[in-house]
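Data first, discussion second: the structure below is written as structure tokens.
Note that this complex is displayed minus one protein chain, with the remaining chains in position.
The chains carry the letters A, B and C, assigned in the order they are written, with residues numbered from 1 in each.
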Amino acid sequence: MDLFDFKDGREGYYGQFGGSFLPEILTATVEELKACFHECKKDPSFWAEYEQLMHQYSGRPTPVTYLPNLSKQLGGAQIYVKREDLNHTGSHKINNVMGQGLICQRLGKKRVIAETGAGQHGFATATMAAKFGFDCKIYMGEVDVKRQRPNVFWMENLGAEVVAVQDGQRTLKDAINECMRDWVSNMADTHYVLGTACGPHPFPEMVSYFQSIIGMEANRQIKELTGGRLPDKVFACVGGGSNAMGIFQGFFDDDVELIGCEAGGLGPGLGKHAARLAYSDASVGVAQGFKTFFLQNDDGNMLETQSVAAGLDYIGINPIFAYLWEQGRVRFEAATNEEVRETLKLVMKTEGLIPALESTHAFAKAVEEAPKMGKDEIILINQSGRGDKDIFTVADALDDAHWREFIKEKAAQYES
Amino acid sequence: MDLFDFKDGREGYYGQFGGSFLPEILTATVEELKACFHECKKDPSFWAEYEQLMHQYSGRPTPVTYLPNLSKQLGGAQIYVKREDLNHTGSHKINNVMGQGLICQRLGKKRVIAETGAGQHGFATATMAAKFGFDCKIYMGEVDVKRQRPNVFWMENLGAEVVAVQDGQRTLKDAINECMRDWVSNMADTHYVLGTACGPHPFPEMVSYFQSIIGMEANRQIKELTGGRLPDKVFACVGGGSNAMGIFQGFFDDDVELIGCEAGGLGPGLGKHAARLAYSDASVGVAQGFKTFFLQNDDGNMLETQSVAAGLDYIGINPIFAYLWEQGRVRFEAATNEEVRETLKLVMKTEGLIPALESTHAFAKAVEEAPKMGKDEIILINQSGRGDKDIFTVADALDDAHWREFIKEKAAQYES
Amino acid sequence: MSLKDYIAERKAIRTPLVMTHVVCGYPSFEDNMKELEIMNAHGVDFVELQFPFSEPSADGPLFVKANQESVDSGTTVAQCFDFMAEVTKRFDFKVLMMGYYNTCFKMGHDNFIKRLKEAGGCGYILPDLPIEEADELHALSKQADLTPVILMTPTNTDARLAQLGAASQDLVYCVARKGVTGSKTEMNQEVITFLERCRQATDVALGVGFGVSAKEDIDFIAEYGDIAIIGTAALKAWEVGREEGLHRFFESLGL
Partner (left out) sequence: MSLKDYIAERKAIRTPLVMTHVVCGYPSFEDNMKELEIMNAHGVDFVELQFPFSEPSADGPLFVKANQESVDSGTTVAQCFDFMAEVTKRFDFKVLMMGYYNTCFKMGHDNFIKRLKEAGGCGYILPDLPIEEADELHALSKQADLTPVILMTPTNTDARLAQLGAASQDLVYCVARKGVTGSKTEMNQEVITFLERCRQATDVALGVGFGVSAKEDIDFIAEYGDIAIIGTAALKAWEVGREEGLHRFFESLGL
């Protein structure tokens, strides 16, 4: 299956989804980006350079870990985990960001901008900018700045300027809008490092391309570990959809069921979650540069979204998934906040892993389905990131009293 | 050089240092441990099992990363970094802990105990215990529990019981004492997972053995990266000395200068630092089960120590280093808190790396010496851990006003 | 009368023509009406009625705030069309729908065109709808005799401007500089060169917008373009001085 072998006049489209809906002023910039990216994609030495960078800087390949304890406890399928949490900066976001860093370098640009919600993408981008010597500005909704201060702290220390966006819901989607505003002003020297497989063409393709390293490795690794077998099911969480696209690309051509796990938040109902496909609250629209399923009202204005995982808390889904879902190639499920909390506790205690809250959505659905599967069946979960960076959120999610005491004492110490 | 090829009657001694000074009640336990460890050490399949576990669970081999920007900015030696920060749980501590997990399994024991100062070793041990299905109790000085709450939070969530030790200075050394007390009561079913290359024989040897994986990898990797050359100097921070032993073992037989970097704290002077060898405030003594240089007074009572890096804040140094220092094989330097702060800022901004405060001590001395070296010379630094887990300490060390505001707001939110 | 004729007729009276902008429902439809009264009194030729959208990514801070507050206060697309109908009935100036493509997409192209026509609009400006994506909508517009206002920008190549010109009818919107709405543009040689390139690319009227806020700008556009498009500056004047402020502002422009 080659998703990116576009038909004439349908470049950037996946079925009816995707495209590029941008202000005219960006046309030349996007053309230049497309040209550069496609040149790189055709050039095998580019991928080699990328792989080497990821190997030496970020520690790739990340391993696949077998979870004997969890598998045994659930009594069904054998569970394996792809460990994107072991990347430098703690998530798969670095794969995309370093790739775009190379692109930016080829474009001869000296400045990068990025949106961030949870902060992982901003953190990764700030890291990449430090490494490549780019100026860096990160847009982050004011609400997110407040709840993700640790990431802001590191971004600033890595030399990035972090702008707290005051518009709209003051979260991820508003940060994206603000990036667009910066980009239409500074495109001559600035590359916009979009953080997930969303946005206008070529971003979904480009981000998927760099994230495909996950699936390429995982396909090889799982076979090595299981004597040549492929997984029966692969689970990945889906915010914008980049980590899921990353791992799924390793298995599209195989008889492997692919399950995208969205943020079920407080359960179905407008404004209570961020599940675009698993629940039936979203509809097709065009925003933030592309066409896909959005959580929007009848007038096409976007709804509030809710999730314990900031990184999944987004109104739209990547257009490739909207298409693959329609085609029946990828199944979508949603994990609620409550399921995520319980699953996180379970995984920490049984296997010593701390998945990011985002990644825990994938674990939650795997934990639900594993017992119904045979002991000779295989599950692969993509652990897109590590949870220890989200201690404030996790401590709140788990409602930890000691933690609250600690914070109060720390605050008292700062007061004095 | 085989440090562990002991002369008759001198088992566990490195020159005049080392030995085993334990209550008689532990004799049988330690004999059993020694026997088991030496059997494992002789058995090539054990190391293979260990390597595979580290590969699949912790993502080893960790890469060596070239730092072009920092090298260029300093204008001297070419700087490379061994990336122990990319391990699962974020530091080299996991190498030791997983090895001892295998040993504990062979011993047929079902419970592990460990001391921890900074919390990294406790975090790693709790992780290992979850993975191996052991009961786990972590002893941590009450002062450290207070200042390292994030690590406590994770340990507890990984299923470990964390005990806040109320004795003495209520820091690392007191946690070690408390471990000993637990061990003399529960040795039948309990293995004491000592966290660094200190303590009674066979711990210094055993911890060094497991950490040697760092140096073995690094030797191969640096040659691959430099067309067969070895580094001129290798820098590693030294608390107890395990990460430094780990990397140095890859280069003992080569013409490579090895530099151990201790905690210079506020500079020389009793009670103001934790530099046992770089400054001249320590003397030979016997405590916590072994003979080495300790920061102690004339009566043999231990002094307070000081460092911005909790993991280096320890009274004694591993006996192997005391010996190698006397032999002139390893040079010791101390980095002050102030130097560490400046170096951390530099490294974050130029290369996008966030070394742990401990590891930053090694960076600090490398940054000091690199400009005096030739452009064709090579420095290798061991980045023993990542700093993002220490955000509270780093934010305080860097005196970040936004951070303080954030904590105050968070506390206010908890109050209401 | 066709829009082309309307432009020709008005040009005979005064040059440049003037297009102003109102964000529907901000601060309220009543205030919008008061603004329009004043604009009408000062003889504007076109008014854009912006349908507020939750993601106004091509707008600057003031319009962002206006969009947002209007959405938050519950403004609906239906209300905007109703308002447009009232406006077109009451005033002589021409009214354009301005907004983001999702508003149109969500209701369906057919429906959009139908309701715009019913409300008396003469066309629309959708800054995030590139011509590549606009075939169907443009075809429907032609049938309904509505004008899609296409944007030309300084970063476009001559080839691209020619493409844009070919797709245009009646007028184009020349974006005087990079960036979003709201900040001042210096009307310099660069802008002249850009407008000359636009003129090469099309015969239709050149609307010039983004940062038009002073008498000099109007004079400049009189020389190099056809329609001065006044956006943020008018809203700013209203924010500061309401009716009186807006009135003074137009006076200061010599209108």
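Heads up, the rule we're going with is that a contact is a pair of C-beta atoms (placed from the backbone, for glycine too) under 8 Å apart; a residue touches a chain by one contact, two chains touch by 3 or more.
Quantities reported herein were computed from a predicted structural model and do not represent experimental measurements.
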Displayed partners of the chain not shown (whole complex): B
From B:120, B:242 or B:296, residue that would touch the chain that is not displayed: B:296
Among B:184, B:270, B:346 or B:398, the residue in touch with the chain that has been omitted: B:184
Hidden partner chain, touching residue among B:90, B:285, B:311 or B:352: B:285
Touching the absent chain when the full complex is considered, from B:25, B:48 or B:412: B:25
Touch residues of chain B, complete complex, unshown partner: 19-29, 167-168, 173, 176-177, 180-181, 184-188, 283, 285-289, 291, 296, 298-302
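Going forward, only the chains that are shown with their structure count from here on.
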Distance between chain centroids, defined by C-alpha means - chain A, chain C (Å): 38
Where chain A touches two or more other chains, by residue: none
